[in-house]
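Read the structure below first, then the notes.
Take a look at chain A:
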Amino acid sequence: MNTNQDILLTIAATLRSFLDPLLGNPDVVDVTMYGVALAAILGIIFGNAVILVWAERKVAGYMQSRPGPNRVGPIGLLQTVADTIKLITKEDIRPKGVDRWVWFLAPVVLFVPTLAAYAVFPFSEGLIAVDLNIGLFYFLAVASTVTIPFLMAGWSSNNKYSLIGGMRSVAQMVSYEIPLVFSLIGVVMLVGSLKMSSIVEAQSGIWFIFLQPVAFLIYVIAATAETNRTPFDLVEGESEIVAGPMTEYSGMKWSLFFLAEYANLFAVSAIATTVFLGGWQPPPMPAVMRDAVAFIPGWIWFAAKTYFMIFLFMWFRWTFPRFRVDQLMSFGWKVLLPLALANILVTGVGIYAYRIAIGG
Partner candidate 1 sequence: MAISLLEKYSVDEVFAPFQEVVQVEGEGVSQAVVVPKEKLVTIMEHLAQNFSLDYLSDLTAVDRGEKGFEVVYNLFSISKKFELCVKTLTSQSEAEVPTVIPVWPGADWMEREVYDLMGVTFAGHPNMTRLLLPEEFEGHPLRKTFKLQSRA
Partner candidate 2 sequence: MLGKSLLTGMAVTLRELFRKNVTEEYPEVQPELGDRFRGGRLDLVVSKCIACGLCMNNCPNGSIKLKTVKDENNKRQLDSYIHNTGLCLFCNLCVEVCPTKCLVWSKEFAYAGYSRDALVFDCMALDRERIHREEQSQTTEEKG
């Protein structure tokens, strides 16, 4: 175990030692601890959404030579809280002609995979809700179901804009899921494991962004498309199809979509951090400095890298115009996919050559 014990781990251990005599049965304690982890993840999601919405508006503001929200709370920090209160108190409108159950379920269904994906994020050494041995696979499997709620919302809204948006979301997400997965395969080949903690630990020497720069690029592009952000925000496509699948939603239902968008943004950034940016480990630096920053817990590094990735996505959003639907598809299938496949080939050859060199 680490000498400077992580404060969060200490809290968890204390809680466990407190619960142990109280509940007796270790299985019950385990289940309780999972409940605590779930609550913590929910807290992360909601807390993050509040911060990210504010941060996005601030970033957008400063990039557009304006201050962004600055009225509610210090430097506008409470703006999202005020907006949330507004959204919750709004009348819940159900338009005539919607497919009632599907329409109602879509935002809820959207939220579930997003939440489930957080289970495998290694926030720090040992600070992971479930360290599955197929962690990365689990994430990809769960995250890819995000398409379904968008289609549900688009189909059930009884609105042509929503329908077009829903169809676009299926086309786009299915197309970009493939390069996304393929870009991660290179890393998996290097590590030889799908376990999140192993992937991070394998980067203690060198981050995979340096070994797999092309894969990182493909991942960032595909992840932008996965999260429906500019230049791939065709699903929402504000100036074309109003708000896509979300057109008919208002109030709390709409804000669930909004929340899921930011939760997803955090999720893809966290995966990028885990897989390419060394996870909870500090950046590569001389040993002297490494000791000097050793007091910083891993989850601070993790958060810092994740937020950097989020900033990158925001930066894209406030710089680029949007692709057209046919360009999006041809870019995905004709450029990204072959590139991802080539990357796998090169990685395989590289690993083989390296083994020969080591062996010889």
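Candidate entries met the following condition: all candidates are chains of the complex that A comes from, given by their letters.
One rule holds for everything that comes next: contacts are C-beta pairs under 8 Å (C-beta built on N, C-alpha and C of every residue); 3 or more make two chains touch, one makes a residue touch a chain; residues count from 1.
Keep in mind the model is a prediction, meaning the values are calculated, not measured.
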item	value
From 1 or 2, the one in contact with chain A within this complex	2
Candidate 2 partner contacts - residues on chain A that touch it in the complex	59, 61-67, 315-316, 318-320
